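Structure in structure tokens, see below.
Left out: one protein chain. Kept in place: all the others.
When the chains are written out, they are named A, B and C in that same order, and each has its own residue count from 1.
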Amino acid sequence: MARVRVPVPVRWSDLDAYGHVNNAAMLTLLEEARIATFWAKGETASGTNVLAGGPDASSYTLVARQEIEYLAPLGHSHEPAVVELWIGRVGGASLDVCYELLSPTGQLAARAATSIVMVDADSGRPRRLDDDERRALAELEGDPIEFRRR
Amino acid sequence: MARVRVPVPVRWSDLDAYGHVNNAAMLTLLEEARIATFWAKGETASGTNVLAGGPDASSYTLVARQEIEYLAPLGHSHEPAVVELWIGRVGGASLDVCYELLSPTGQLAARAATSIVMVDADSGRPRRLDDDERRALAELEGDPIEFRRR
Amino acid sequence: MARVRVPVPVRWSDLDAYGHVNNAAMLTLLEEARIATFWAKGETASGTNVLAGGPDASSYTLVARQEIEYLAPLGHSHEPAVVELWIGRVGGASLDVCYELLSPTGQLAARAATSIVMVDADSGRPRRLDDDERRALAELEGDPIEFRRR
Partner (left out) sequence: MARVRVPVPVRWSDLDAYGHVNNAAMLTLLEEARIATFWAKGETASGTNVLAGGPDASSYTLVARQEIEYLAPLGHSHEPAVVELWIGRVGGASLDVCYELLSPTGQLAARAATSIVMVDADSGRPRRLDDDERRALAELEGDPIEFRRR
């Protein structure tokens, strides 16, 4: 199992009046890491763009569910935050992306999971993950997140 | 038990390129409903502003955890979306806010829960909910959300 | 000449770490007022929905230019901010929307103007404002904004 590490810059406007990244903006940071990792757009250095996706693709991914635990406030910095990302579960037409969101100094700010459904763009219906996708996802598989507060 | 119904306008910029309210923006809509309901700011028509809160208060609330299931895409409309909101659990220093997010036509777009911790502004430490708060919260108590996909 | 008054709720996440509505979020508030006024979606109370628009219409409007002066910080409030809006100029295929953005207590927070171009959805080219549109816009015409700092 290998985690993908994606640097994600925090924007000044992600902070709210408490001076920390707003709870909803945290999901935006995770979304950026997910897109950087999974949307195929030609060759990339990381080699991890294993899923079709993006608005023009023949398939797209739908966010079906998210769960996030906020563990420490995340402030603004010139250095990007880091999202560590792996696959916690692969189902028939869906998968769970798991994340740890770290501050630039390595503090764990949040732990989260997103359930994603593969959708056929023509029919708008879920479609099964194919063998190529399964093989690629397998390389990123790890243990599901254990949430403390559930 | 009584649910609070809060109309929350969807903004054009909440939509992403799929033409639906972005997954992270959904949490912003819930946050607006939560603030409208719980932040005390003088008398209000709804009478439900039961918790201290807001950036200048002696206590503030911290979002510790969120869980959301996306059930139908939410588009843009001149009419506001509606957040129905109730209390699913009251603990020592924390509570769970539960929501159903409805489109202007009444379609269930999302189901969610937020765990909130009461924090003393001076010490920055969690503080117990007091009796007044418990009494007020009791009026909004209902069954916790049952998430389908967990 | 008549100004349109549009209440626009400020969201908690519009504030940045200075505790005021972020400079870019101010344009979002103006956008909401503009859409509420100009996008035709059936009958409305205000009667001012004079332009075609919205993502499904046969014409759409393109923002070509914006200018904004920030005059006072805008904080968070349970009461909505108010955007006063009028037409400062009508050209062949374009118009200038002028705004004053007021806090809930009536303080002038910003003064702004947006140049909008009417675009034919099929061709993607600018198209002339028609007579009906000109008549409707004329009712909202007023003096262009005079910016202090230009």
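Keep in mind that, in the parts below, a contact is a pair of C-beta atoms (placed from the backbone, for glycine too) under 8 Å apart; a residue touches a chain by one contact, two chains touch by 3 or more.
Keep in mind the model is a prediction, meaning the values are calculated, not measured.
Q: Taking the whole complex into account, name the chains on display that the unshown chain touches.
A: A, B, C
Q: Just checking the interface: what residues of subunit A touch the absent partner chain?
A: Against the missing chain, subunit A presents residues 9, 11-13, 19, 28, 31-32, 35-36, 39, 41, 44, 54-55, 76-78.
Q: Applying the definition given at the start, please give the residues of subunit B touching the unseen chain.
A: Output for subunit B: 12-13, 15-19, 22, 24-25, 76.
Q: Identify the residues of subunit C touching the omitted chain, counting contacts across the whole complex.
A: Against the missing chain, subunit C presents residues 17-18, 22-25, 27-28, 31, 55, 60, 62-70, 115, 147, 149-150.
Heads up, the rule we're going with is that only the chains that are shown with their structure count from here on.
Q: Any idea what the CA-fit rotation angle from subunit B to subunit C is, to the nearest 5 degrees?
A: Rotation angle, to the nearest 5: 180 degrees.
Q: Hey, how far is the Cα centre of subunit A from the one of subunit B, in Å?
A: 24
Q: For subunit B versus subunit C, what separation do you get between their C-alpha means, in angstrom?
A: The separation of the two C-alpha centroids amounts to 30 Å.
Q: Any chance you could list the residues of subunit C touching two or more other chains?
A: In subunit C, residues 12-13, 19, 76 touch at least two other chains, as defined above.
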